[in-house]
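The complex appears here without one of its protein chains, the remainder shown in place.
As written, the chains take the letters A, B and C, and residue 1 is the first residue of each chain.
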Amino acid sequence: MITVHYFARLRELTGKGEESLDRAPLTVEELLDWAETTYPGFGKDTIHVAVNEEYARKEDVIQAGDVCAFIPPVSGG
Amino acid sequence: MITVHYFARLRELTGKGEESLDRAPLTVEELLDWAETTYPGFGKDTIHVAVNEEYARKEDVIQAGDVCAFIPPVSGG
Amino acid sequence: MKQFELVDTPIDPQKYSEFVLHPAAGAVTVFTGHVREWTHGVRTLYLSYEAYIPMAEKKLAEIGEEMEEKWPGVRVAMAHRIGELKISDIAVVIAVSSPHRKAAYEANEYAIERIKEVVPIWKKEIWEDGEEWIGAQKKYPEKGSR
Partner (left out) sequence: MKQFELVDTPIDPQKYSEFVLHPAAGAVTVFTGHVREWTHGVRTLYLSYEAYIPMAEKKLAEIGEEMEEKWPGVRVAMAHRIGELKISDIAVVIAVSSPHRKAAYEANEYAIERIKEVVPIWKKEIWEDGEEWIGAQKKYPEKGSR
C-alpha cells in the first residue's frame, strides 16, 4: 500500500485529501497516469510528485509504504 | 554675523558646538580657510560646509544671518 | 516558535528578527509578504493558503541551509501562514541577519524567490465573483535544483 496526498485544486477535484493505493511498486510516471485516468482533468503534465517529502523524478520507483503527494504548481509567498 | 556649527571630531577639536562670526559676506572656501587657521588640524580638505542645512559649493557666498555647519565625513547607518 | 515553520495564526515579525539577532550581526533584513487588495485590476476579498506542512517546513529549512552556504555568516528564520488571510495580513516572513548589510539583502531576496519555486504551499484567491487556486503555469520545482 502507498499513501497519496491531494492538495489545493487536486483536493477539490478528487474530493479527498488522501487515499491508500494497493499498486506498489510503480513509477512516478505510472502513478501520474493512474491519477489522470481516475480523475479526469487531473492535469498530470503540470504536476510533480513528492515521495516521502522529496521531489521525485518520473522514473523513480515508489515502494510499498511510501508516502506520496501530488504537487501542483506552488504559489506560496 | 553668521552662526557656525561644529560636530563630532570638530566639536571636540574646537571645544565648542557653535559660535558666531562677524565675517560675512565670505565664500565657503574662505570660511574653511579661516577654520583651518583658527583651529590647527581642522582638516578642511575632507570637510563640507552646509549653509542653511544644504550642502554648499566652495564658491558659494555666505551672507549675514546664514547658519553654517562644518560637515566632516559622515558615518551614520 | 521554530526557525522554519508553518503557522495558522497571525505572524509577528519581531519574533523572527529577534531569533536571528546576535552580537556579530550588524544588519537585519525582514521581508513580509502581505495580502494585497488589488491584483491586475481584480479586487481580492481574502486569500486561503494550504500547504503540505511537513514537506514545506523541510523545504524552508533546506532554503535556510542554501543561504548559509551561499552567504556564510547569515542567520535565517522564516515562517509562512496558512488558512484564511485578510487584506494586509502577513502571509510570509523572512528574517536574515548578517555581519554586513549586502548579504542580508541578497540572502533575503534569494529566500523569497526559492520559496515561490519549491515550497509546497498553495494560494487560493477569493474575489467578489469567484475564486481560483493560483499557480505558476510555467515554472516547476526540480529535484536537485538547489
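Keep in mind that, in the parts below, a contact is a pair of C-beta atoms (placed from the backbone, for glycine too) under 8 Å apart; a residue touches a chain by one contact, two chains touch by 3 or more.
Remember, predicted model here, so these are calculated numbers, not experimental data.
Considering the entire complex, the omitted chain makes contact with B, C.
By the touch criterion stated above, the residues of chain B touching the omitted chain are 5, 7-9, 11-12, 46, 48, 50, 53-57, 69, 71-77.
Along chain C, the points of touch with the absent chain fall at residues 13-14, 17, 21-38, 87-88, 99, 101, 104-105, 108-109, 112.
Everything below uses one rule, namely that only the chains that are shown with their structure count from here on.
Put simply, the C-alpha centre of chain A and that of chain C have 25 angstrom between them.
For the pair chain B and chain C, the distance between C-alpha centroids works out to 49 Å.
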